[in-house]
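This is the structure, below, for whatever I ask next.
Only one protein chain is missing from this complex, and each of the others stays in its spot.
Chain nomenclature is as follows: A, B, C, D and E, assigned in order of appearance, with residue numbering initiated at 1 for each chain independently.
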Amino acid sequence: MSRLDAYRDSFPNARLTRSKAGVLEVVLHTDGSTLIFNGHTHEQFVDLFHAIGSDPENRVVILTGSGDAFMETINPDGFEFFTPRGYDKIYREGKKVLMNILDIEVLLIAAVNGPVRLHSEYVLLADIVLASPSTVFQDRPHFEFGIVPGDGVHLLWQEVIGSVRGRYFILTRQELDAQTAREWGAVNEIVPADKLLARAREIAEGLAKLPPLTTRYTRIALTQKLRRIIDEGVGYGLALEGISAADVARGNQI
Amino acid sequence: MSRLDAYRDSFPNARLTRSKAGVLEVVLHTDGSTLIFNGHTHEQFVDLFHAIGSDPENRVVILTGSGDAFMETINPDGFEFFTPRGYDKIYREGKKVLMNILDIEVLLIAAVNGPVRLHSEYVLLADIVLASPSTVFQDRPHFEFGIVPGDGVHLLWQEVIGSVRGRYFILTRQELDAQTAREWGAVNEIVPADKLLARAREIAEGLAKLPPLTTRYTRIALTQKLRRIIDEGVGYGLALEGISAADVARGNQI
Amino acid sequence: MSRLDAYRDSFPNARLTRSKAGVLEVVLHTDGSTLIFNGHTHEQFVDLFHAIGSDPENRVVILTGSGDAFMETINPDGFEFFTPRGYDKIYREGKKVLMNILDIEVLLIAAVNGPVRLHSEYVLLADIVLASPSTVFQDRPHFEFGIVPGDGVHLLWQEVIGSVRGRYFILTRQELDAQTAREWGAVNEIVPADKLLARAREIAEGLAKLPPLTTRYTRIALTQKLRRIIDEGVGYGLALEGISAADVARGNQI
Amino acid sequence: MSRLDAYRDSFPNARLTRSKAGVLEVVLHTDGSTLIFNGHTHEQFVDLFHAIGSDPENRVVILTGSGDAFMETINPDGFEFFTPRGYDKIYREGKKVLMNILDIEVLLIAAVNGPVRLHSEYVLLADIVLASPSTVFQDRPHFEFGIVPGDGVHLLWQEVIGSVRGRYFILTRQELDAQTAREWGAVNEIVPADKLLARAREIAEGLAKLPPLTTRYTRIALTQKLRRIIDEGVGYGLALEGISAADVARGNQI
Amino acid sequence: MSRLDAYRDSFPNARLTRSKAGVLEVVLHTDGSTLIFNGHTHEQFVDLFHAIGSDPENRVVILTGSGDAFMETINPDGFEFFTPRGYDKIYREGKKVLMNILDIEVLLIAAVNGPVRLHSEYVLLADIVLASPSTVFQDRPHFEFGIVPGDGVHLLWQEVIGSVRGRYFILTRQELDAQTAREWGAVNEIVPADKLLARAREIAEGLAKLPPLTTRYTRIALTQKLRRIIDEGVGYGLALEGISAADVARGNQI
Partner (left out) sequence: MSRLDAYRDSFPNARLTRSKAGVLEVVLHTDGSTLIFNGHTHEQFVDLFHAIGSDPENRVVILTGSGDAFMETINPDGFEFFTPRGYDKIYREGKKVLMNILDIEVLLIAAVNGPVRLHSEYVLLADIVLASPSTVFQDRPHFEFGIVPGDGVHLLWQEVIGSVRGRYFILTRQELDAQTAREWGAVNEIVPADKLLARAREIAEGLAKLPPLTTRYTRIALTQKLRRIIDEGVGYGLALEGISAADVARGNQI
């Protein structure tokens, strides 16, 4: 029995399968269709990425979505944004989830199967980003709700596409299509939707042929800077986001 | 009476107006035409940006120039580059002016109305950069005078367009036209000159609709890294620039 | 007698000549043809760059290769990768060589005359990168040997072409042609092979006309961040590479 | 007329006098007696330290208190801790006041005339700390109000007396007498109360004999690390403090 | 049923009890007596601290030992120091365990009941350190085995007792008695052995009276710097330690 058996069925919003060579596929979903993000998935993904990172039998990880989009809808269910105690849970999970992705010390491939309109920072923490032609990146919900985009998108987009581009992307809720994202360095390959997973598996199986310490330590060496960025900036960003949410809750908009 | 009344007329080289929603326009100029940068404006801008940053009634700031260029001429008037005491004033103001721009804790939009051949780092500290088609970026005066370009351009161009591109830009006094600057991530939109301000206002008024804490804290979250870059590197860069100026003053060129 | 006389003939794999204005040309080679990198050149280049950096008569440095490639073949001769003591020499030299390049406190121009399939990080530490049309960048030997690419390529490619692009480049052993490298910011100019050195000299002689403190201090100011990246990340990267090599030596591949 | 004339009388809670040599004495007070800290002084001191730091005629600064204590009482007047907008003012001023102390780029001597039970971080930003025998350091109000001590005391006490000592000091509301503070490195000299100012002046006048650039640049060189500590940690600390205050306001104590 | 029920009995070497107010006591032991550290406890403690940090019902944590010592004996059982794959487990757990201690985002009190001759860095990550008179700190096993002390002691002792003292402590295997440790800032209070836990509980129950967000965010604010120290230095230190162990394994001692 593999370790995977112990957590394979623990996550209602992630379907897990692993190849013989150790390539773990993580398919985010809601009832088999495109994931609807809510407070419960926010909590669940902290544990999901922790479980994946704790299992030494995973050799390479592929992260993908279901249906037509990677993630584009948020549902308030399970979130309590507007009290300090309620927000504390979001703050704590929001910090943890990104460090837990970085604590997956094997190479991580994002196979982006369509629009990503929230938590696009998950994708940018992957080492390789493949995208279908229909992929669009955007940070939409923060400003729709009138709150600070402080969960990591404020740091990672600047890091990946540049300081001036990254700030504009956030501030104008810019829609970045796959082609532009590739030209700006956020996507490595655009792959037709029906070949996306196959291409991800091809790369993953190739990497899984390398000695295991080599792939693990390469991930560590390649993400050292990202760890510092996340550790130094996400807690503060989320704290500011929380204060802005409390302000919104008081109905103090102009 | 608004706070703006207290400083609106304090700056002979900056015309200030503010919309009902709190969008402050800052138009740099010399007698209504393109700004001629000199030692007096160097000092004045320290106070200008401090005043803007200290006024909580500013909700978004637009920074633009006058006439055909944003800034392209420097005049030695008011500068004393060649003695330690004279240079000390430049060093002190040079450090302060950039931190004061970052201390403007509301979103900042640069509307670049033409060539920027000095102090282009002001533009790169803006969160959104719009440029007219005639815009050209260059760092010209430092090497013309034979001194180190240590006032922040040496840091921010590398940060915005990349390490190898940024160093080449400085070292070869490269002229970067608007189109290339956009491709390289230093400009977000190219807008016809006669629509430039209108477009800046459109974005600014949109941002001003967000709750005030949200826009303020978003600026803070987005510029955390820039603060560190400026704080760690501009003082040293200016000190080296000062020594090189003292050397030039002694007539020791090859 | 110039200082150059003291070290000009000390390096069997580097031909050194200096113009009247102080432009030093460093041509890497093996018996006059393309350099074959091995354990002896690894050691030799530590001293080579130290010598260059210690000579105040060098005003600008041009680094180039011989024959059809800059560097594409590695030979195990003189390397002992698979014991801790043997690897210690590689670890020590690997850290030193990059700091010694950065301790060359005059402007450095890379004239890349063809493929660079190993130690491409040398090129990225140059302030200006010119490349012939036949230039290709790749990091090949690490994964061919099954070891961690921890010698600096894991840091500098992310720094120069972006975080997601840089990781993909390393992980997929991507071949980056000159044109793409230019579009992504790793190359400044593509120059026909027969004009490459002439163009490098033209730029170098221009820079050498600046006052000497100015060029020196500009190099220091422009590379402050690179020093920190190298100092913080190369030792760790090389240590991980060494452990992975020891693992390979035990035949523990999958 | 000196520049001091322009701001000498602007601060109801600070009496300013300057010696012929340029030693500025800043005596904090409330109606001539020991300062009672409140929301108005919080705002006022931001401007006070900015004014002092902007006046190049100040050569050395002495900071002291009035009556039996340096600062030990806080009054809620002028503070609005419990709404996001109200707290925003505290957050903004709290960050600014410490950077403005560090922007006083001349040597700063604290002459601590008695207990300091709040904002002891002001003292630790001084370059020289003299204390009367009755001096006691404590961080009392934060935990009395049930809120996070995030205004800088959480950073600077660890920096000055050590990591384990500093955390204990904050957490147990430890009273540190002058003697222990001297043994632990937070106080340089214990001086009888009636000789405290004289001793501060003696040191200050001595320092004022040094060339002005020397004292200014020595302050800059000596406080480079403190700037980074403040810039990196105070904003975040204050944001967390604000959230905890909002929680307290909701009456959610255990 | 509390969350504690889910993990209380999962750790054979840690006895867990929690007071009504939420003060969790963690008593390290081997069969009820002083802990004998081995490869199994190394692995177990990673999970132990993770479980503690993941349980929001813990309000304050007390960490103590059993019998006459906190930890002084190491047993090779379960460790495989001398192959890359074997060491990889140590490397991975060694990094995780310290971050997991820091991820306990409630205040942490160490009640050191006697000698600590290994993993003294656990103690230094506590916010308050109480020690019995018989406590002695030493880093013994690393140099006894002839390997690099790279697991965090090399960083934290310098941080807590100073750079020159900390390096001497490691290099000479210095025995630091409780009194000296208190004088040097590594211990806050020396408490008779039979009153040690009572004193720890007294402080802990006092802290548990503060609002829960306040204690949590105070821990976060107070340990921000420690996180960076651990994140930047422990991975590298452990990698060097592993190489030195491989060298020892080859019998290459002088």
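Everything below uses one rule, namely that a residue touches a chain if its C-beta (ideal position, glycine included) is under 8 Å from a C-beta of that chain, and two chains touch if they have at least 3 such contacts.
These numbers were taken from a predicted model, which means no experiment stands behind them.
J.: For the chain that is not shown, enumerate the shown chains it touches in the whole assembly.
T.: Contacts of the unshown chain, counting the full complex: B, C, D, E.
J.: Looking at D:Pro56, D:Gly86, D:Pro141 or D:Gly185, which residue reaches the missing chain?
T.: Once the missing chain is taken into account, the touching residue is D:Gly185.
J.: Among E:Tyr7, E:Phe82 or E:Phe143, which residue is in touch with the absent chain?
T.: E:Phe143
J.: In the complete assembly, which of C:Arg92, C:Arg173 or C:Lys209 touches the absent chain?
T.: C:Arg92
J.: Please give every residue of chain C in contact with the chain that is not shown.
T.: Within chain C, the residues touching the omitted chain are 84-85, 88, 92, 96, 103, 105, 212-213, 216, 220, 227-228, 231-232, 235.
J.: For chain E, which residues lie in contact with the unshown chain of the complex?
T.: On the side of chain E, residues 143, 146-150, 154-155, 158, 161-165, 167-168, 170-172, 184, 232-233, 236-237, 240-241, 243-244, 247-248, 252-254 touch the unshown chain.
J.: Take the complete complex as the reference. Which residues in chain B touch the chain that isn't displayed?
T.: 83-85, 87-88, 232, 235-236, 239-240, 242-244, 246-247, 250, 252
Simple rule for what comes next: only the chains that are shown with their structure count from here on.
J.: Computing the C-alpha centre of each chain, which chain sits at the greatest distance from chain E?
T.: With centres defined by C-alpha atoms, farthest from chain E sits B.
J.: Measuring between mean CA coordinates, which chain is farthest from chain D?
T.: Between chain D and every other chain, the largest centroid distance is to C.
J.: Counting only Cα atoms for the centres, state how far chain A is from chain B in Å.
T.: The answer is 35 Å.
J.: Going through chain B residue by residue, note those that touch at least 2 other chains and give them in order.
T.: 161-162, 212-213, 220, 232, in rising order.
J.: Looking at which chains touch which, would you call it a line, ring, star, complete or other?
T.: If you draw each chain as a dot and join those that touch, the picture is no line, ring, star or complete graph.
J.: Which two-chain combinations touch?
T.: A-B, A-C, A-D, A-E, B-C, B-D, C-E, D-E
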